[in-house]
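One protein chain omitted, others in place.
Now for chain A:
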Amino acid sequence: MVCERKQCASGDRTEVGGVVTQQPPKSKTCKRSGCLHRIKYVQKNKEKDSGNMEGAPAKGVLSHLSLLEVKARSRKTQLQQQSRVMELKAKVEALKTQREQLKAQIQTHQDLQKLRLAMDKQCADEEEENMEEESENSKLLRLMARHTQLKDLLHAHHLIGGYDIIKTRKGKGACVSIATAYEDVFLDTFNLEIDLKPTVKISRHNIPPFIPLNNLAEQNNMQTDLRVFLDTLSKHLNAFAGRKQQLKLVKEKHKSVEVMESNVLCSLLVLLFTVPREKTAVLCTLDYTDHTRCLPTRVHLESEDKQLPDSPQWKKNCTLLMETPVHKALITMKKMGSIA
């Protein structure tokens, strides 16, 4: 746009060869400072119709060119629209196939669930499985159902505090984790790494040396019957953890009872009781010769007062110590007034 004020030398020549662009200028005041002349929006050589080509002056050719430009632009957008349409169509196809896949997955899952229910019911009822002629698909389905059943069984075993077993080294080894618990409290976890090929052999473990691991492996034929070996080992470890916990509780909760002797395996416990009033000392020996149990196999009482171990009260205490875990037995004995 040219500022029309003759005195203005701003030279704001936005006109392009006399042809004015469609858009009116944003500001209608001449930018040159001092000149406040409002620029008139002069539409020089307004666009004529497209038809007018021949004999048009220079300005007409240019306007025609601009017309062609506009046309070309609109064609491009048309093309873009077309390719966009194809893109979207392709996407629709992809989404349709995905939907089909998901539908198939849901169907398999539902079939699997039905099959699992049937299998679980069969296991519960202990019926004979009827193996009719099955197609490849249903065989596969049955196998998958059995796999999920076994996985759930292993998980349940883990939850009740049994042992876990996982594959290591691509099937050549296994790692067993045996959890121990006593009175609903989880205690230490012990681990064994076993080589499965070429022979079944223990390669690494963190089981303390007073648990006769190698003896148990031999006696229970670890090579042929791994489960029996693991069950026996689990019994030994759980019993040890239980006895150890009992000793800990006796030391914590019964400070009036002195622990005279114990050992790392917790298979022997000698306690010193004090009888209230008379202040006689009673020495109590608890032998846990069965290492798979948390209760003693023998209770022996000794006292300065020779009559005491034969008294009915102390005979009852003896039975109590044979049948109840020691920390609980001591509570009862204190209540009955046998010991301080």
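Of note:
The criterion applied here is as follows: a residue touches a chain if its C-beta (ideal position, glycine included) is under 8 Å from a C-beta of that chain, and two chains touch if they have at least 3 such contacts; residues count from 1.
In this text, contacts and distances are computed from a predicted model.
Per the UniProt record, the absent chain's protein name among "DOG1 domain-containing protein", "Centromere protein N", "Calcineurin B homologous protein 3" or "Trafficking protein particle complex subunit 2-like protein" is "Centromere protein N". Contact with the chain that does not appear here is found for just one residue of A:164, A:195, A:231 or A:258, A:164. When the missing chain is restored to the complex, the residue among A:115, A:145, A:187 or A:207 that touches it is A:207. Although one chain is not drawn, the whole complex shows that of A:144, A:228, A:268 or A:281 it is A:268 that touches it.
On the side of chain A, touch with the chain left out of the figure occurs at residues 158, 164, 166, 168, 175, 177, 191, 193, 204-210, 212, 261-265, 267-268, 289.
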